[in-house]
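Can you read through this structure? Questions will come right after.
Every protein chain but one is kept in place in this view of the complex.
Chains: A, B and C, in written order; residue numbering restarts at 1 for each.
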Amino acid sequence: MPFKDECGVFGISNQQEAAKQAYLGLYALQHRGQEATGICARENGHLRLHKAQGYVADVFSESVLESLPGDTAIGHTRYSTHGGSLSSAAQPFLVHGRFGQLALCHNGNLLNTESFRNRLLINGHTFASPSDSEVIIALINTAKADTLESAVEEVLQQIRGAFSLLILSEKQLIAARDPHGLRPLAMAKLDDDSIVFASESCAFDLLGADYTREVEAGEMIVLGPDGLQSRFPTKKRGAKPCVFEHVYFARPDSLVFSRNVMATRREMGRHLALQHPVDADIVVPVPDSGVHAALGYAEQSGIRFEFGMIRNHYVGRTFIEPKQSIRSFGVKVKLNPVRDLLKGKRVVLIDDSIVRGTTSKKIVGMVRGVGAAEVHMRISSPPTTHSCFYGIDTPTREHLIASHKSKDEIRDFIGADSLDFLSMEGLQKAMGDMAGQGFCYACFNGDYPVPVEQTNFAC
Amino acid sequence: MPFKDECGVFGISNQQEAAKQAYLGLYALQHRGQEATGICARENGHLRLHKAQGYVADVFSESVLESLPGDTAIGHTRYSTHGGSLSSAAQPFLVHGRFGQLALCHNGNLLNTESFRNRLLINGHTFASPSDSEVIIALINTAKADTLESAVEEVLQQIRGAFSLLILSEKQLIAARDPHGLRPLAMAKLDDDSIVFASESCAFDLLGADYTREVEAGEMIVLGPDGLQSRFPTKKRGAKPCVFEHVYFARPDSLVFSRNVMATRREMGRHLALQHPVDADIVVPVPDSGVHAALGYAEQSGIRFEFGMIRNHYVGRTFIEPKQSIRSFGVKVKLNPVRDLLKGKRVVLIDDSIVRGTTSKKIVGMVRGVGAAEVHMRISSPPTTHSCFYGIDTPTREHLIASHKSKDEIRDFIGADSLDFLSMEGLQKAMGDMAGQGFCYACFNGDYPVPVEQTNFAC
Amino acid sequence: MPFKDECGVFGISNQQEAAKQAYLGLYALQHRGQEATGICARENGHLRLHKAQGYVADVFSESVLESLPGDTAIGHTRYSTHGGSLSSAAQPFLVHGRFGQLALCHNGNLLNTESFRNRLLINGHTFASPSDSEVIIALINTAKADTLESAVEEVLQQIRGAFSLLILSEKQLIAARDPHGLRPLAMAKLDDDSIVFASESCAFDLLGADYTREVEAGEMIVLGPDGLQSRFPTKKRGAKPCVFEHVYFARPDSLVFSRNVMATRREMGRHLALQHPVDADIVVPVPDSGVHAALGYAEQSGIRFEFGMIRNHYVGRTFIEPKQSIRSFGVKVKLNPVRDLLKGKRVVLIDDSIVRGTTSKKIVGMVRGVGAAEVHMRISSPPTTHSCFYGIDTPTREHLIASHKSKDEIRDFIGADSLDFLSMEGLQKAMGDMAGQGFCYACFNGDYPVPVEQTNFAC
Partner (left out) sequence: MPFKDECGVFGISNQQEAAKQAYLGLYALQHRGQEATGICARENGHLRLHKAQGYVADVFSESVLESLPGDTAIGHTRYSTHGGSLSSAAQPFLVHGRFGQLALCHNGNLLNTESFRNRLLINGHTFASPSDSEVIIALINTAKADTLESAVEEVLQQIRGAFSLLILSEKQLIAARDPHGLRPLAMAKLDDDSIVFASESCAFDLLGADYTREVEAGEMIVLGPDGLQSRFPTKKRGAKPCVFEHVYFARPDSLVFSRNVMATRREMGRHLALQHPVDADIVVPVPDSGVHAALGYAEQSGIRFEFGMIRNHYVGRTFIEPKQSIRSFGVKVKLNPVRDLLKGKRVVLIDDSIVRGTTSKKIVGMVRGVGAAEVHMRISSPPTTHSCFYGIDTPTREHLIASHKSKDEIRDFIGADSLDFLSMEGLQKAMGDMAGQGFCYACFNGDYPVPVEQTNFAC
C-alpha cells in the first residue's frame, strides 16, 4: 500500500459512441488515477473535450457523454498531485494549432522538457499549465516537419523519459511508447475494425475487446485514413518496462507487459516464503495490495492464510472526524483488524512494499492492538531505496525509509518482531527475468535506464 | 451474492459530538443498506433529524453534522426497496407526540402490524409512510401506559416479528430486540461512561469502542437519567438469530451473535469440501461473498485457491452503457474473470447462495467464456427454498429457483458441470449449533419461528 | 419593502400533466414564498409528493415532475421562517389515514390549534412538525363524521383564524376559505373542464386560464367524481380580506379580492399626494414596493417621477462580503441610488410601509449620501402599529417602530426631513371601501376580526 497511483490512458477508433466506450475503459482504469478525468471525442474531423476533477462515474453523465459524439476518442485518468489541485493539468489537453485541433494524453514523466520549455517561452509560446505533457504538444507544433506524423516522429526523437502517449488529431489517432517502454500500453481489437489502446488489459475485458499485443518499446502507431501504420522513430535501446506495475500498481486481473499481474504477485509471495520463512500461525495480507503475495507465501510455507484485516470499500473521498477525538482515523477508516482471528496468534504480515514506513507502523500497531502474539513483516519486493522519475509519485529519496535506515532500524521503527524483503534475485525470478535485464528496477537499485537530471511535473 | 442488504442501526449516548460518532458507526455499517440514511441527535432534550437518500458519506457533510449537536444520537442505513424510491420511508422517524419528541430506528420486519394499523387509522391516526416501523411509534403513543418506558414495554408485548429497535426520547435512549433475537444488536463501551449500540461490531471497531455483549433476545435496555436498566418485557421464547447474517449479510470482520463471521464462513467452506469434493485444479470464489468459504474449501481440499475473478471496487451508483451495445454489462462491470488463471482449468466456483439463479448463470458463463475446462459450482449453504419475512429482502417463493427446481435442474440452468450445496447438518456444524435449535434456518427449511400470515413493508 | 412574504397555494384538476401546470402556477407565485416548495399529484387515486427547500425552478426538474404523474395536483410556496430552517414544515403535507391518502396546503394562520393539538397528543396522535397546518389534517382524521367531506366541514367549523386551504384526497380536490376570507383564493377555468385555484390571478395568466371568481369567504368547494359542489359550512361573519395584500404582498399584475393590485396602489399614491403634498423636485420610489404608489403620487402632484434608485435583480440567495469590510452591504447589494438624478434635488421618497424603520433609515442615508438636498418620506399606508396574526410574518409589536414612536420620532430615527403616512380614510378610499368595513385593517388599527389569544406557527 505504498505510492499513489499514476495515470491511465485509453483510446478507441472506428466505433459508434466512442466516448461511451472510452468512459467504460476509464472506468476499468480508475485505480490508476482518481483525481481528474477527461475524454476527447472526434466527429467528422471535429474534436470535443470534457474534463474535470473527480471520479469517472461522477464526471461523466449521460448528457455529458452525448455532448461528445463521434467514432474515435481518447481519455485519461489522473492521480492526485502533491499540493493544491491543479485543474489546469487535467488531461487530455486540446489545442488549436498548425495541424488543426490536437488532443493528447500522457502517462509517464519526461526528463528533458525544461530546456525545451524555456526555449519555447523565449519564442513566445504560452502554456496553460506547468505540465510537461503540454510541452510535447508545443514541440509538435513547432517541429520542422510539415506533416503531423513527421512532426510527432521528430518530437519522439527529442524527448527523454517515460511516456505512453495517445494523440488525437482531426484525421489520425497516434499511439507511442518511449524507447524503453517504461510505462505500459497495449492494443486490442473490438468487432472487426475497431482498434483499442489502454494502459492495462482490464479495460479491454470490460469492452469485450480482444487483446492483441503490446505497443512495443519505441513504437509509434498511426491509425489514419490509410489504416494502421507502425514505425520505430527512435534508436532501439532495449525494453525496460517498470517492474513496479507488477509489484503494486496494476489491477491484478490485468495483463501488463504481456504478463498476468496476479500470477506474478503470487510468485513473489512464493519466493518470499522460500527466502524468508517464519515459524508462525497465520499469513495475513495488508489488503488489497498484499493479498496475492500472501496467497503465494501461504501456499509455499503451508501456513494458514487468513484475512486478518478487512478493508471498507465504501470509503468515500471525504471523511469527517470528531473534533475532540483523541483517536486517529487515518488507516482505521479503511482497514479493520479482526480480533478473533489475530488474538494470540503469531502473524506473518505481507505487504508489497514499504515507502515512508509510517503506514506499516500503524498497521503493525493495529495488529498488535487486538492481541497478536508476534508480528513478522514480509515484503514482496526489495527495499525501495530510490525515487522514481518515470511517472510514479514517489517521495524524494530522503523520505524513503530504506534509503537511510537498515533493515533492523526499519523493523524497530515499524515495531515488528522481524522484517524481511524479497531479494532482487527473488524478484527477477518471479518476473521470469533471469538475466535481470528485462525490467526497470531503479526504485530498488538506482540503475536508471534514462539518465536523470531533474524532476518535472509527472503524469 | 444473493439478496440485497437489509438495514443497520446505531446508537450512542453520553458522548460529545454524538452525531459525528453516529456518522462513523453508519459508515462502518454502510454494507447493510445503501439507499438512504439518517441521524437524529439530542441536545438538552431537543431532537434534531437529518435523513436523505444516498450513501452515508454523501448525505452527511461537516455542516450537516454540525446542525445536529448533542451528546446522544441514533442512526440508520436503509436498503433499496422493490420499486420506486420511497423517500418517506427513510429512518429514523421523528414525531412530536404525547411523550414529547420521539425518534425510532428499526431493523427487521413485523408480521402483525396490519390490524394495528387499521385500528389506528379508524381512530384517526395518520402515517407518513407505509412502513411498519411507524406503526410502532403510533402504538407507543396510543398505549395505555402513562410513561414512555411502560408504553414501550406494552408495545413490545404486542408486536410480532423481527425487530432490533433504537428509540430516542427527550430523556432516554432505549434499545430492544425481539423475543427470538432474529436480527442482531450488540453493545459496547466507549471511554468510561458512553454506551454504544450497533447491528455489528465493526461499527465499534471504527469508534474504538469495546464490545461488551449482545442485547439479548427479548431484552429492553433503557439508558436514562438514572443510568442503565435492563428488563425482559416478553415471555422467553428461545433465541433464533438469523443464520443468513453469517452466510452472507454481515461484514466478515464483525462479531454477530457473539461469533466472528469470517471464521464461520471458512468453516462452511471446510464442511462443503468434506461433503462435496471435486477433482479440480483451482478453487475460485465469487467475490466478495464467496471468498472466505472458498478459502476454507481450498484449505480442506488441498486444491489451490485463486482469485480467478476480480471485483471493481470503483463501481458507482450509475453506469452508462452504449446504446447500440450488443454486450451486456450487468455483472461484467463488477466482476472480471482472469483469463490467464482460468484458461484450461477445472474450476471449483464457490458462492454463498443461489437465489434466482440468473447471476450464477452469468458468472458460470463468464468463467467458461475465458476458457475454463470445467466449472463446478459449490454453494456454502443449503438451497434457499423459502422467503424471509423477518427483514431480508428475498423474492417471493416462486422466484427462488431452489423452491421449484431440483439440484440437477439448477445445475443445467446455470450451465455448470456439477453443482452441490452445503447440507443443513454441515451448516449447523459450521455454526456450532449441533442441536440445530440455535438459529433461524427458515429460508432453508421453512421452519419459521414466528408464524407468518402476511408480509409487510420491511426494514 | 417591509414584511417577508407569506405563502402561496395552487391547485388544478382534470388536466394532463397536472404537476407541470402546478409548477407553472407556483412559478408565478414565487414572490409569496422563497424558502420551500412542494407539489402533490394524483394519478388514478394514488398521491405522490415532492417537496424541498429552495426556489420552484431549482426544486423541480423535468425528471422530478415526471415522477409526479396524474391529472390533479396541489402545490405550495413557503416563506422563510424566523430561526433555523424547518424542512419538516414544507408543504403540502401528505399522510395515510382513515380516508386514505390526504394532502393539504395552507396559506394563513390558525389561532385556536394549541388546545386541539394538546388534546390530540393526549390521545396518542403524533405530528411531524410544529405547524398548525398539520393539526387540520389530524382534526379531519379524528372528526366524528364518516365521510371526508363531512369531516372537513366539521373541522372548518372548529378552527379559528385565517386559512385558504387546498386538500387533495384520493377522489376529491377541496378548496376552502375562512369565514372572513382573510387570505386570498381565486378560481379559474382552463380549457373546458379543468378548474384551477390560486392565491393570485397571475398564476392563471401564465397558464392561460380564465379567471372565474373568488372562492368566497366561508365557502368550501368540492371537486369530486360528481363535479363541483359549493357549500358554506360556517356561519356568515362578513368578509374581511387582508388589506396588506394590496398594500405590499401581492404581485402588481394580480387580481386579488377581485381588484387589480397595481391600480389600487396607484390610488394610494394619489391620495397620499392629496393628503401630504411636498414642495419638491422629484418623486422617487423605493423599488420595487413603492413604484406604483410613487407613480400615483407623481401624477397627482405634478412632480416629476424618477427611478432614483435601481434594484439589482440578479441578487442571489447568498452574498459574500469582504471580511475586513467597513462598508455595509445590506441594502446596497439590492439598491443603488443614482447620483446624477438625486444630487442637489429635493426628493419625495415613496415606500409602502415602515416596519422596524431600520431599512428606511439606510435608504434615506443612501439618498442623502449621493447629495440629495432634502428627503421627504411618504408612506402609502398608515403607520403599522399592530402585529398580524393571520399569516403575515410581522415582528412582535415592540419591534414595530410605529407602535411606540410618534411620527416625529420616526422621522428623526430614519433621518428624513419630513415624514407622512396615508391616513386610514385615504387607504379606505383607495380600496373603494367607503364604510371602512370591507377589509381587515388590523395591522393599522388593532381591530382584529378574529379574537387573538396566542400566536402559532404561521403559513
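Quick note on the criterion: a residue touches a chain if its C-beta (ideal position, glycine included) is under 8 Å from a C-beta of that chain, and two chains touch if they have at least 3 such contacts.
Just so it is clear, the structure is predicted and the values come from calculations on it, not from any experiment.
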Contact partner of the left-out chain, one of C:His96, C:His276, C:His292 or C:Arg411: C:His292
Option touching the unshown chain, where C:Asp58, C:Asp279, C:Asp412 or C:Asp447 are the choices: C:Asp58
Full-complex contact with the absent chain, from C:Cys7, C:Leu272, C:Leu341 or C:Ile379: C:Leu341
Contact residue for the chain not shown (choose from C:Leu255, C:Ile350, C:Ile392 or C:Val450): C:Leu255
Interface with the unshown chain - residue positions in chain A: 49, 67, 84, 88, 94-98, 102, 121-130, 137-138, 141-143
Touching residues (missing chain, whole complex) on chain C: 16-17, 20-21, 23-24, 27-28, 30-31, 34, 55-58, 60-62, 65, 202, 205-208, 251-253, 255, 260, 262-263, 291-292, 295, 299, 304-307, 309-310, 312-324, 327, 329, 332-333, 336-341
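As a working rule, only the chains that are shown with their structure count from here on.
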Chain centre separation (chain B, chain C; CA means) in Å: 49
CA centroid of chain A to CA centroid of chain C, Å: 61
